[in-house]
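All protein chains but one are shown at their positions in the complex.
Chain naming follows the written order as A and B, and within any one chain the residues start at number 1.
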Amino acid sequence: MWTRQSRDCFSRWLVTLVGYSVLLAFAIIFVFLVWQVWPLFQPASISAQSAAESSMPYSYQVEAQRRQSGSSGLLWLDNGLDERVQLHADGRFRWYQRLDGDWQLSLQGQLALSSWQAAVLLPGSRTLLVADQEALVHSWFRLHQQLIDRPGIPLHQSEVLALIPLSADTFFSLHPEVLHWHHATTGKRLTELRLSDQPLQQLQLSADRQRMRLDWGAGQSKDYQLHWQHPAVAGGQLWSKVHYEGRREAAYVWQTAAAADDSSPRLSLVPLTSGTLKAAAYAMLFATPLAILAAVFTAFYLPERWRHRARATMEMLESMPTVILGFIAAFLLAPWLEQQLMLFFVLLVLVPAVLLVCSGLWFHWRQRQQKQAEQPGAVLVLSLVAGILTAFMLAPVLEHAWFDGSLLLWLAGQGIDYQQRNALIIGMAMGLAVIPSIFSLTEEVVFQVPASLTQGVLALGASRWQTLSSMVLPVAAPGILAAILLGLGRALGETMILIMATGNTPLLGFDPFEGMRTLTASLALEMPEAAVGSSHFKVLLLAALLLLVLTFLINTLVSLLRLRIRQRYQQL
Amino acid sequence: MQTAMPTTMQTKVAIRDFSLWFQHQQVLDSIELTIPPNQVTALIGPSGCGKSSLLRAMNRMNELMIDCRNQGQVLLDGQNIYQPETDVARLRCRVGMVFQKPNPFPKSVYDNVAFGLRLQGERSRRRLDEQVESALKQVGLWSEVKSRLHQNALTLSTGQQQRLVIARAIALQPEVLLLDEPASALDPISTLKVEELIYELKATYTVVIVTHNMQQAARVSDYTAFLNQGRLVEWAATHTIFTQPASQQTEDYITGRFG
Partner (left out) sequence: MRQWWQQGSPWVWLSASALLLCLGLFMALLGLIAVKGMQHFWPAPLVQFQLSEQGKPQLGRLVRQISDRSEAATNRLWLLDRGDGLSKENAESPASSGRYLLLEAQQLLPERPSNAVLVQLHDGRTLYGTMLDAAEVWQSQEQAETGLWLELASQRPVLLPAEDIRAYWLPNQLSLWQRGVVFCQEWRHFLTAAPSQNQSAGGIFPAIFGTLVMVLLMAVLVTPFGILAAIYLHEYAPKNWLTQLIRTSVYNLAGIPSVVMGIFGLAFFVYVLGGSLDRLFYADQLPAPTFGTPGLFWAALTLALLTLPVVIVATEEGLSRLPQAQRLGSFALGATQAETIWKVVVPQAAPAMLTGLILAIARAAGEVAPLMLVGVVKSAPQLPVDMQFPFIHLERKFMHLGYHLYDVGFQSPDAEVAMSLVYAIGLVLLTLILLLNLSAFLLRQRLRRKYRLID
């Protein structure tokens, strides 16, 4: 029965439930991402398992291998696909490669060691691992007709019974009484398994390489389960330099589409993170001065009616879909800048210079006339236009005089690579997207500075600007900082402009003439193609989590600062 | 506290040892007050003395403020309204209230008056019409608005709006009517009308009025209570208070030496 009380009660419950569920929604996003990403950081492990009936297809005879290399001083290694290495006891080797069905010698020489204990060619790869006498596994791979040396993998025990390949980038090293599991690419030891002191006869692996059987002979064997869901991340590739097979040196690499000789994706978040930071930095560089100056002027100098109009226009600009900005940046701005790079720089320098000169002249003139020198009005518009026009006229002249007619060619001559879609473009396009956020908040906090303060300073005979810089801006500073952070948060999370106008190459560094690939662009472009549950998928989720945490921190800081400024205004 | 009242008088609302805190600040301190039925009781005192809070305590409107705590009893016909089982909505129907500034809903005049009745589940159009008409007639607004019952109430003048919200309150036929400075936002003529109205209303209702205006208290009320700093200083028949106040504070206040 619906009485008035029960209706009241129901309404309270319903509304409260919805109110709490907002919190719940936010928590779910966070917890879900953490839960998804968690397995990435699960270390690899080996656990005992009850013996299964089925036999395992890959088996390694520990004793036989030792005997072979010991007796003849010669070992044949095979990657199971198209590479074979003949290795002598003294370190001489001959490297064969299968081309069109024939084995051809592609490389021969002497390894940089005189004796060795065990060696292995990792399955499906071109990496040769050789354990020496001093507890170090040397690692080489063949790149065309060359042998590239990689950092060695330290072992924890000097006596090596065998090296047993598990996958293209992990292997076991068998020592007396212990089995170690290593990651070949990063050299990290994943985990270890203690064994009895009996000599191991045979090690078998299942086809999916998730199970392992150890055989000590005489019917004594034991099965193990191998847990290694995300070896590409377990070795710490996300944030450190890695020397991948097929490359000449260690690097941060983001390369998800596996090339022909690749077995696992290369997932370093460093280039993407640096790309995101670079894009945000250039956008802030462009947007912050413009937005703050414009906001200060709007709040402090414009009459109420015009202030409202400026605010409304900025609100409209804020709602501009970024896909449109991105497209303008890529198709209009980028070709234009490539043609008119010189003009861009001349504008950058000349317009402020002309403005300053005009302002000085005007000030002087007004003073001669004994008039107030504020609120320039039309003169300002004229000098702005004059500055821009001068830049247009001067740019070709300067380009001829200084750079033989083409700045681009000159840059190329200096070894600077100019990409059409570069950080300057991003700075301008994303700057335009960020300006309204910074503007709105700055304008608000500057405008809300209590009038009692400003009137006090004005009454002392200060000019409006002096009032502004000596009293208003220091008081409003936390609010302006909040505005900048808000803009930064938006720049970090922006996607469409970055997809469209960056070129999407994962590059490191802060070169203004190069593009970048950002976290957000990678998320949007790669997520639909990543296999659910794969390392790639999870690393993308990790990138999303990273962005989430970053923006969370920024937003929390922003609300704290806003709270602080509100309290400050109330006190005054 | 000095009270000089006939002990045999009837009681509509009795406030017993009532104290009230907002956050950590005590607003009312052990108030003892009796409101006689069908009389006008005026609460006077300097601003911030707690007279409005005392008024709101009589229909538990204070609870709508954040962080409010009270102690003691307010008895309406002998029933403590601060018992946990009290139906607050029902209580507020019995104890109507009118605020300082007129606050009609942005609905038609008719809907404003019928608002409380509809909440009570009155659906019959005929009965609603009757009660709206009678409420408007009681406040003397009927002749002024009968032709525009379905116009937005915000189009009325401020004085009319204030009488409208009184009509809205008495349409529910409350037993007690609380008026919180009902004339302070009005011009002199509207004030006069409202004062006349209060005088007429006491025939039917028990009226408690908070006022700043000493003359108003003298004109319309039968009893007057003087509060200062959350305490009841003096409570007596109006003519007594205004002619021979028992306390020095009261005298200072009504002669305009402070407040």
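Everything that follows uses one rule, which is that a contact is a pair of C-beta atoms (placed from the backbone, for glycine too) under 8 Å apart; a residue touches a chain by one contact, two chains touch by 3 or more.
Given the structure is predicted, the values throughout are model-derived calculations rather than measurements.
Asks: Kindly state which of the options A:W216, A:F327 or A:F392 is in contact with the chain not pictured.
Replies: Spelled out, the listed residue whose C-beta touches the missing chain is A:F327.
Asks: Which one, A:N79, A:N422 or A:T495, makes contact with the chain that was left out?
Replies: A:T495
Asks: Spell out, residue by residue, where the missing chain touches chain A.
Replies: 4-5, 7-8, 10-12, 14-16, 18-23, 25-29, 32-33, 36, 289-291, 293-294, 296-298, 301, 310, 312-317, 319-328, 330-332, 339, 351-352, 355-356, 358-360, 362-364, 367, 373-374, 376, 380-381, 383-384, 405-406, 432, 435, 439, 463-466, 468-469, 489, 492-496, 499-500, 520, 523-524, 527-528, 532, 540-541, 544, 547-548, 551-552, 554-556, 558-559
Asks: Which positions on chain B touch the chain that was left off?
Replies: 59, 61, 64, 66-67, 89-93, 96-99, 101, 103-106, 115-116, 119-120, 154, 165, 168-169, 172
Simple rule for what comes next: only the chains that are shown with their structure count from here on.
Asks: With chain centres taken as the means of their Cα atoms, state the distance from chain A to chain B in Å.
Replies: For chain A versus chain B, the centre distance works out to 67 Å.
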